[in-house]
Every structure is written in C-alpha cells, then in structure tokens.
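Only one structure is covered here, and it is reproduced in the block below.
A single protein chain has been omitted; all remaining protein chains appear in their positions.
Going by the order they are written in, the chains are A and B; count residues from 1 in each one.
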Amino acid sequence: MIFKNTTISRRTTIIAGLAGLFSLGSSGVNAQGQTALTFWTVRLNTPELAEALRGILAEFQKAYPSIKITHEPVSGGLVYPKFLAAVRGQTMPDVAEAYSYHPLQFAAMDQMEPMDDIIAHWKSNGTLDNIFNEYAYKKFFWKGRYWGVPYNLDIRPIYYRKDLLDAKGIKPPKNWAEFQSAAIATHNPSAGNFGAVFPAGDFHISQHFFMSFMLQAGGGILDKDGNLIFGTKAKEANIRALTFLTDLATKHKVTPPGIAAYNTDDAHTIFVQGRATFGFGTGGVISRIMKENPSLFDKVGILDVLEGPGGPTSRLSAGFYNPMFIWKHSPAKEAAKTFIKWFIQSGRLEPLYRTTPGQHWPIFKADVASPRVKGNRLLEEALTKVVPFTTDFAYPGFGRPEMGIIDGEKLFAAPVNEVVVGTKTPEKAVMDAHAKMARLFTT
Amino acid sequence: MLLKRRTRIAYFMILPSVAMITLLTLVPLLEGLIVSVQSQDMGRPNPTRFVGWEHYIRALFEDDDFWSSLRRTIIWTIGSVAGAYCLALSLALLVNIDIQGRKFFRALFLLPWVVPEVSTALLWKWLYGDEFGILNFILKSLGIVSSPVLWLADPNLAMPSVIAVQIWKLYPVMFIVLLAALQNVPKELHEAAIIDGANSRQRFWYITLPFIRGTSVITTLLASIWSFQNFDIIYLLTGGGPAGVTKVLATLMYQKAFWGSEMGYAAAIGVLMLVVLLLLSIAYLFAYKVQKD
Partner (left out) sequence: MPKNMLSPQISGLKTRGIVLFFSTYRRAYFLLIVYSLLLLAATVLLFPIFWMVSSSLKPSEELFARNLTMLPIHWTLENYRNVWINTKFPSYFWNSFKVSALSTICSVLIAMYAAYAIARIQFVGRYSFGLVLLITQMFPHILLVIPLYLLIQRMGLLNSHFALFIAYTAFSLPFTIWLLRGFFESIPMELEEAAEIDGASMLTTFHKIILPLAGPGLAAVTMFSFIRAWNEFLFALVFLSSRELFTMPIGLASFQEEFTFRWDLIMAGAGIITLPILLLFLLMQRFIVQGLLGGALKG
C-alpha cells in the first residue's frame, strides 16, 4: 500500500510478494520408500480424541514401519461434500471411517473395495462371534459383498434419575406403560424438573429415538428382504411408536416446552443439569456428567431397553455401527487392509474410549470386562443393558444405499418435529415421510 | 493500434480481475449449469447422463418444497434487509449528530460484523434457549413472562427469530456505508432549510433521504444478495424447522446436494436461485431508476 509521503520500492514489493506466494505453496511431504496411506476420520477430531488417535497410530507405525499413515480429520456437517468431491475428483482417501451408510452409498458409485476377505478372516479367528450383534457387519452387505467393516458403536440409551424415582417409590420402568407413568408421576415443573427430555428439533438426532420405539413396536423401515415397509406393513406399528414418543410432549406435557428446537446437546444439557427424570441421549452424556456435574453421577442410571407392543423379541434399541472402508482405486489397498485388521481388534481402541467415556463404544463383547468399564458404573450399565440389544436402522433388512439418504436427509426426523409442533398428526407425518422415502426406492 | 492508448491501458488494468473472476466464478458456474442438466445422482452406478430440463421441471412444477422455500427465502430476505436497513439508518442518523464520543459508538456498532458466522449461529442458538438461554432468563427475572418464550421452537416465532440474527449480522456494513453517505450531505442545505422553517421531519424526508438514495439502493441490493444465499445461520439455528417454517432455498439445495446425493437437482435449484436474484435485482434497479426520473 502506498501512503502519503512514503512509497515502497517496486523491488521490495515484488520480493515480498513472491515470498508470500512461496509460503503458500508449501504443504505436505511425501515419504520415500514407504507405502503412503491416507486415513480420513469424521468423528475422531476433537482435540482429545485426536490426541488419543495419534498415540494409536504411532503404535501402528512402530509395528509396520513400511507403511506411513497420515491422518486427516474431516469435520463439521460438510462431510458429504468432501467425500463427494473426492469421488468426483478421484482423490478419495485410502481408508476412512465415516457415516453409517457411506460404504453402501459409495459402493453404489463403484468406489468401494469389498471387505469379504476381512470378514472371512474374522470369521475364522472368532472375531465375528465376539461382536455384539450380527447386524453390525450385515448392514454393510449388499449385492453379495461386504463393503465396510464396523469399528465402533454409537448407542442411544435412556438415562434416568434413580433418586427421583425412589422419591416416588417407583421402580425403573421396563416397558412402555411403566415408562410413561413414571415420567408423568415425576414431572414437577415447580421444582424445576421435567418428566422426560428428548430432542425433537429438525435435526438428525430426533429420528434416532423414534427408531428405537419403532423397533420396540415391531415396526421399522425395511423388511428382511430390504423392501420399504415404513408406511405400509409397518405403518401401524410406526404410528404407535411415534404417538408414544410425541405424546410425552403433546398429550402429557412432561417435556420442556422448547424441545421442538432441540438438537442433541440441548437435550443432554437439560439432563446433565439435573432437570429431567428421563433423558434421551447418546453415550456422550456420561462424559458430560463426569465433567460438568459429577455429583449427579451416582444418581443416574441407564434404563434397560424397554419392552413395547412388539413384545420381548422386539426389545431393541437403535444404534449405529460405524464403518471403516477402503477405496477401490487406492494404490495401497493391501496396506489399508493390514491397517484395518490391526486397528479393529478387541482392546486396541481403549485410549479412545478412555478419553471421552461413553462417546465411543467398542463392538466387542470382550470389552465389557475391561477395567475401564468395570471402574465406571454407567459405562457398565450401558454395555450390559443397551449395547447387546442395539441394532441398526435397517433391521431386519440388510443394508441398502438408500438408507444413507433416508438417514442423511433426516426423513424420519421431520415426523417427530412436525407432530411435536402440532402441524401434523402422527398418521399424516408417517405417510408423508413414507412418500418421500418411496421416491428413493423407485428411481 | 486501432484502440486509443487510454483504452488499451484500460484493458490491461482490468485484465487480471477479468481473468480471475472468469476462471474462478464464471467457469464453475458454467460447470454447475452443466451439472444441472445431467443426472448426477451419486447413489447410482449409472454414469452421468443428460436429462435436459428434467430437474427444472421437477423444481418448478412437481416439488412443493421449491415454491414454499422460495416464498420463505423472499420473506427471510426482505425481513432481514428491511430490518437491517432501518436499524442501520437510525444508528447512522444518531451517530451523525455532532456530539462527543460519536466515534466510540461508531466503532462499537460495527462489532457484530466481526464475529464469524459459525460462532454467531451457535451463540444465538444458545441465547435463544428455552431453559438456559439468557434472553428467557432476563425476561423471566423481569417478570415479563412466566414460561420461556420458544424463540426457535414455536413455528410462529422461528422465522422472526432467525431474521433477527441476520439483522444483527447485516446492519454494521449498512450502517457504516449509510453513515458515510450521510456525512456527504452538505450542511448548507440543512441550514438553509432551517432558515426556511422546515422541521427536522421535513428536512429528513426532503433533503437527507434523497441524498442517500443511491447508496441506500446499492447497499440494500447487495445485502439482499447476501441474505438470499445465506445458509449457515438458518441451518445451525433451526435445521430448517420447526415443521419446516424456516426452510429456505439454500438449505434445500444443501440438503439435496450433500445429503440426498442429488447433485443435478441441487444444481438446478442453484441456477434457479441465480435467476430469481437476477430478476429481482433488475426489477429493483428498474424501480429505482423510474423513481429517480
């Protein structure tokens, strides 16, 4: 810039400019003589988790010095654009961990390397039996091949306040009717306590709890052959489930008035701050309680998965087995497979689980007995009461790529939101959502 | 040379900008146009195929979401820009008064502009909260309300609430531009009018406003363009809810492109957004020119 009475000489400007441009150009370094592996993560990106991951990856480097692994975090709500742009530009990462249905969606675009050999390997060495639920890997089965492998689990427990139930002489509910009456009985707005809190905003989380109740009512989205039954065969059950959930807000009014704007965190905060008897949340509530309101810890428990109209065999809870997958056109496929086999093993990911207790879950039964879990009552409750009954959205169908869109476009979060706000009846909401889903299956 | 020397220099002077703008905005737009006439449904193994007007027809005639989102986008834009303009003008008039400390206030009023968009959205979401939001806390403490106001959960309040956030973000730029324009109004005109007995209302209407008309038109036009495309604020605050009352074209487009894996349809929506903006701008500028004469 040229200010009055001073001029910067041309030469200096040019040199400064070139130096500036040069500094912009330098980025990554390529290692010589090693196989380079890029590893994208979408949920291991907060400072603490990244640190824990760094430690794990360093161990991998030591075990396999010939593979150089570079971790790249992909963060925020714009995960899809990055992956889609990478598909179009053919710069996909060699290996990645991402959203639930990514492997199937990318397989539909012919971008995924089949994981059948890893599954077979796991079958032979007993790993498969060690996984909590067969839908953990079955959800990635499509058109005859497995396209992803599960590596962690995301659960949706219902937390409860033991002290508030005890005060009314109520036992922890085990079925829908008990749950509803417990919520109503302990609802005490003058004391600042709500019966229940769940997120009902137009965000992804809202559909997760609807899903749990759908399964418990004997309903669902797909049948076992992968056909859409949301608004057809499963219609009645799904409407029942939606009604049960939303009645807490609309009919019985035991929820905070603002849940129609709640995202995950808002519901968590209400419960963690001790203002609700029942809180619907992710596993992350545990670490939030420990961090923000430790005195509440002993008063909190996790409910058994409720029994609904579908009966004892439908005693299921929604969850996500999160995948890792490999790019079909990766030049380092073998190295990627080696990495995956090394990474997904019982006990390997303990550092991650220790960092934010509850946020991430192992998929192996053996991990229930780890000292980390044994030392934390809530983790233990989650691992014994919820995890074994957690299944995937597509249950009882195997995966379909369309599930990625149904989940991604939050097609069945809208019903929850609309009914709570009062603009639609449960029946209409379910039918409208079905219409949108049906469109995906026909094209 | 055929061209005058001055003209040649002119072309050289605009060359770098033309090159950069063409390469980095016009070329991608062209590509977006091409995508909009193709089927780029990412979830399918089919290679890209040409589908002509299919996406446009779907948007304009088959998808209810498009027109309702367009309507809401226009409400959102007009609400934000009109609100920001009134606020900006009022503040500019206040700060224009020759008093001590005006420079201090001038700097203060510009602060909301500096907060990044992501933080703005999260901050306001939190402010608006029913149980932990400071707004409801203040209202309750003052006894104005007994139960929390559902700023973001009530379908009637959601749109005004997000518009308020956008006003907060928009007004600083308009404020500073209008202030500059106000300070250009010759003092002599005001003084002459006082002598003639005009009161301040008349002076405002007949002297000040006409003088800042040009600036007002341009700044409201630019603000409209920015608001029309705005995405972050609504998406982070309400996700398009409750019950879809804050679903605007930008969020629709984002959802289709990145969650629905329908790049072609999303591109068509994007192009239609551009067309709407162009038409509205032309109409607006035309009205301005007509009024001028």
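Some points to look at:
Everything that follows uses one rule, which is that contacts are C-beta pairs under 8 Å (C-beta built on N, C-alpha and C of every residue); 3 or more make two chains touch, one makes a residue touch a chain.
Keep in mind it's a predicted model, so treat the numbers as computed, not measured.
Only one of the listed residues, B:F66, B:Y85, B:W124 or B:W151, touches the absent chain: B:W124. The chain that is not drawn here is touched, among residues B:V37, B:L139, B:V217 or B:L277, by B:L277.
Touch with the chain omitted from the figure is made, among B:I14, B:I57, B:C86 or B:I144, by B:I14. Within the complete assembly, residues 1-5, 17, 20-21, 23-25, 27-28, 40, 42-43, 45-47, 49-50, 70-76, 78, 81-82, 84-85, 88-89, 91, 154, 192, 204-205, 263-265, 268-269, 272-273, 282, 284, 288, 291-293, 356, 359 of subunit A touch the chain that is not shown. Against the chain not shown here, subunit B presents residues 6-7, 9-14, 16-18, 20-21, 23-29, 31-32, 35, 90-91, 94-95, 97-99, 103, 105-119, 122-124, 126-127, 132, 134, 137, 168, 176-177, 179-180, 183-184, 186, 190-191, 194-195, 199-200, 222, 225, 228-229, 231-232, 250, 253-254, 257, 263, 266-267, 270-271, 273-274, 277-278, 281.
Note that in this section only the chains that are shown with their structure count from here on.
Residue ranges on subunit B touching subunit A, taken from their complex, read 41-45, 128-132, 147-148, 150-155, 158, 235, 238-244, 255, 257-261, 263. By the touch rule above, subunit A contacts subunit B in their complex via residues 77-78, 80-81, 84, 87, 105, 108-110, 201-203, 256-263, 266, 269-270, 273, 275, 401-402, 404-405, 408-410, 414, 417-418, 420-421, 423-424, 443.
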